[in-house]
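The excerpt is restricted to a subset of chains, each kept in its original location.
Read from first to last, the chains carry the letters A and B; within each, the first residue is number 1.
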Amino acid sequence: MRENRLREVWREGRTAVNGWLQVPSSFSAEVMAHAGWDSLTIDMQHGPVDYGSLVPMLQAISTTDTVPVVRVLWNDPGLIMRVLDAGCYAVICPMINTREEAEAFVGACRYPPEGYRSFGPYRATLYGGQDYTDHANEAVVTMAMIETQQALDNLDQILAVEGLDAVFVGPSDLGQSLGHGPGTDRGEPEVVEAIERVLTAAREHGLVAGIFTGSPEYASRMAGKGFQFVTISSDVRLMASAAAGAMTAFESE
Amino acid sequence: MRENRLREVWREGRTAVNGWLQVPSSFSAEVMAHAGWDSLTIDMQHGPVDYGSLVPMLQAISTTDTVPVVRVLWNDPGLIMRVLDAGCYAVICPMINTREEAEAFVGACRYPPEGYRSFGPYRATLYGGQDYTDHANEAVVTMAMIETQQALDNLDQILAVEGLDAVFVGPSDLGQSLGHGPGTDRGEPEVVEAIERVLTAAREHGLVAGIFTGSPEYASRMAGKGFQFVTISSDVRLMASAAAGAMTAFESE
């Protein structure tokens, strides 16, 4: 089976730099896959990508060795199994607030007896190899988003769930939940403290910690603190800010 | 009828800053339409956009007052009429090398008696207004690409075609045709001279001159010389270069 390079990066103690895809196009996905990210996350929660556009995007990413990741819409076992069948190697699940939710999520990502994933890796075997089924339980990465006060309250129980590989901090929702409004690259002490608490707890449980950031500078700072999976911006934000920059540069000449 | 703001910009002696769309997605098109470009050109020649994705992209642009432009695949009357029916306000036609080709192109953009455009503006009336047909011949901008030695040889005859509004320099094809390889923002004297010849001739014939550029700096320089329609990069190049920049910034922190 094709190795999951995220696990390799983490074994080596490095930080995976993750890109983010919101544009439902296999063409822009392929362009991003050539940009050098360790992994690319296709966002099915906040963006127009649906299952019909997901599969060609995964195929486009598969023309390179960038690791394909999917953030699912919700903690929905049918959908989670289905993105795995399509050949993604890691799933990010939003809004994991309790141990039960974490267990349901992880179980959907693992074949029996570790979990209750249904069999039918219709494209995962094309991407991963004919022996995909034998190794999928070890290869596939599960990432639970920690983004509410409730999740913080249940942090240790969530992190203790067998088969959970990583947590991923959603700074906007976490900030909202803590009463500070949305936004990435947070500076409010309460939010910063919460983020660091997630990092510390994850490491104590032997899990990888990840975070969504809005700039390479902040991402780099987070990597320095110990986050081993950092997302920098997204396809559409990179495009929009580059467009704004071009306009400004044109006018200021 | 909704005015064609390109004509307004030009009447005021300003240079229209044009964005370029290759990603076949109405979502990225809408994001770009909010970025402040005077116009956005959807490229049907070199990119994956086909007619099925064109219409939603035009609708997305229509949520703003950015002027919708289409570069067609080829000097094909059926296709040219069809992109106009869909509500674009300017057509860029590649590879206009002779007067006959220019006449065929312009004729396809004008209703009789000025041309031979077939009637059926199925979306143009939604975008332009119920009186679209009365004013379309005056409103729609026709832009012929000058990008070969043959076109340079026939320049005056092409520019003299009644109803042609503008020329658009394709620096890659022009460079190739002159034996210098592809690329934007040209420095080879022979290519520079050819570009300036197009500009001068266009102004002599009272036409607008436009050019595709790869950077705001070069675009600004061209505007300074008298080009009144400058394209800066494209959606996918802006995204790719911003991604590369983010990666570099992350690593250099």
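As a convention for this text, a residue touches a chain if its C-beta (ideal position, glycine included) is under 8 Å from a C-beta of that chain, and two chains touch if they have at least 3 such contacts.
Given the structure is predicted, the values throughout are model-derived calculations rather than measurements.
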**Q.** Number of identical chains in the entire complex, 2 depicted
**A.** 6
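In this text, only the chains that are shown with their structure count from here on.
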(Q) Distance between chain A and chain B based on Cα centroids, please, to the nearest Å. (A) 39
Q.
Which residues of chain A touch chain B once you look at their complex with the stated criterion?
A. 17, 19, 22-25, 27-28, 31-32, 34-37, 47-48, 215-217, 219-221, 223-224, 230, 232-233, 235-236, 238-251, 253
